[in-house]
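Contents: one structure, followed by commentary.
Part of the complex only, each chain left as placed.
Which chain is which? They are A, B and C, in the order written, and residues in each are numbered from 1.
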Amino acid sequence: MKILVIHGPNLNLLGEREPEVYGRTSLADIDKRLAGLAEERGIEIQTMQSNSEGAIVDAIHEARTWAGGLILNPGAYTHYSLAIRDALRAVRLPAVEVHLSNVFAREEFRHRSVIAPVCIGSVCGFGRQSYELALNGLLEYIHSRTEAR
Amino acid sequence: MKILVIHGPNLNLLGEREPEVYGRTSLADIDKRLAGLAEERGIEIQTMQSNSEGAIVDAIHEARTWAGGLILNPGAYTHYSLAIRDALRAVRLPAVEVHLSNVFAREEFRHRSVIAPVCIGSVCGFGRQSYELALNGLLEYIHSRTEAR
Amino acid sequence: MKILVIHGPNLNLLGEREPEVYGRTSLADIDKRLAGLAEERGIEIQTMQSNSEGAIVDAIHEARTWAGGLILNPGAYTHYSLAIRDALRAVRLPAVEVHLSNVFAREEFRHRSVIAPVCIGSVCGFGRQSYELALNGLLEYIHSRTEAR
């Protein structure tokens, strides 16, 4: 099975951007650790980063032909991208929303997600580990669904 | 005369995406029927689909040099893309907003359009036929304006 | 098949009332054109106008015994008549909401419809042609439903 991991806008600056909020781990570090974890779990991950809402929608669409699930850190698009929300609903792949920081402890506008209602679950506040917890959660979810059939 | 038909985000998945909401007609079917209708009416249509807000703005801009009107299904951008709204106002072409589903019978956030106020009218809820009604309405509008001069 | 066309409050003044918003066509003109279109399509229409919310509710009720669908321009009742909304839901006839002007380009209070959520679709902004597009849309809808059985 393959999982697509999408890093949304501004995450390419990770490690460099506001380290007091987001920590000093780079995106490459996160992807590497996720790849290691994926190998352990016997699956494959593919990662992509984009600052463009349209490109994220495209990636989600394309994933419907090859991926078994999605991990998505929508960055600032969390709070307004109904286009990404519709894309997730359209492809009907199980998806998990991830945030590095605890968005609920930050500005008011970061407390509302338009993406979360179309995901199976969400993980936030654990820094780079948020992705790893999300991957574990997603795989467990997929397995339980497969078994249930 | 030429009319530009713009299909917004996620409409490329039509027929496949949530068929209980959007039906089983594909975008190609819609475009083909519109082309047939255009031929009957003695005009030409050009269609494009994009998941990217910026690309839709670009297409609207470009249309100002060759199109006599616009038909636009803004998808999720309906509800927040002030950039598309400004583009429509900037080019001053008559435009019609189209939705396949009855957006007013769906989630609260789909009841508000930032695009509609800069269109001449809107049609929603008739599935693929929404486009055809919109094209007829737009042409009638353009003719009445031409005659009035 | 018969279709009921209901013109809501103040539409009796059409042609005379705020022509810069509503145009100079009278209600009689609209009804005549709709009758012609109906004949072409091999159906019959019956039209009524009332300024009274209760009379519109009564007309909708009565239509359930003889009409195959409804076209409704609720005028100002669009924005608050829950009684008309309940009537539409009660009779379960397919209905289309129609507006002559683009209500979304007018006062804020005209942007919200309590009627639209119980219709199959809506058409606005095309002047008298709004009714004709609505009739075409409604018939197409009814046919597709009939065929689907």
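Following the convention adopted for this analysis, contacts are C-beta pairs under 8 Å (C-beta built on N, C-alpha and C of every residue); 3 or more make two chains touch, one makes a residue touch a chain.
Just so we're clear, the structure is a prediction, and the values are computed from it rather than from any experiment.
Participant: Total copies in the complex, given 3 are shown here: how many?
Facilitator: Total copy number for the complex in this file: 12.
Just so it is clear, only the chains that are shown with their structure count from here on.
Participant: Would you kindly count the fewest steps from chain A to chain C, each step being a jump to a chain that touches the current one?
Facilitator: Tracing touching chains, the least step count from chain A to chain C comes to 2.
Participant: In terms of CA centroid distance, which chain is the most far removed from chain B?
Facilitator: Result for the farthest chain: A.
Participant: Give the identifier of the chain nearest to the protein's overall CA centre, each chain being represented by its own CA mean.
Facilitator: Answer by centroid distance: B.
Participant: Between chain A and chain B, two copies of one chain sequence, what rotation angle (nearest 5 degrees) aligns their Cα atoms?
Facilitator: The C-alpha superposition of chain A onto chain B needs 120 degrees.
Participant: Whole-Å distance, chain A centre to chain B centre, using C-alpha means?
Facilitator: Once rounded, the distance between the two centres reads 32 Å.
Participant: Taking each chain's centre as the mean position of its Cα atoms, how many Å separate chain B from chain C?
Facilitator: 23
Participant: What positions in chain A touch 2 or more of the other chains?
Facilitator: In chain A, no residue touches at least two other chains, as defined above.
Participant: Provide the residue numbers of chain B that touch chain C in the complex, in ascending order.
Facilitator: Against chain C, the touching part of chain B is residues 96, 102, 104-105, 111-113, 116-127, 129-130, 133, 136-137, 140-141, 144.
Participant: State the interface residues of chain B toward chain A in the complex, per the touch definition above.
Facilitator: Spelled out, the residues of chain B in touch with chain A are 8-10, 12-13, 16-18, 50-55, 75-77, 79-80, 109.
Participant: List the residues on chain A that touch chain B in their complex, please.
Facilitator: Listed in rising order, the residues are 52-55, 57-58, 61, 80-83, 85-87, 89-91, 114.
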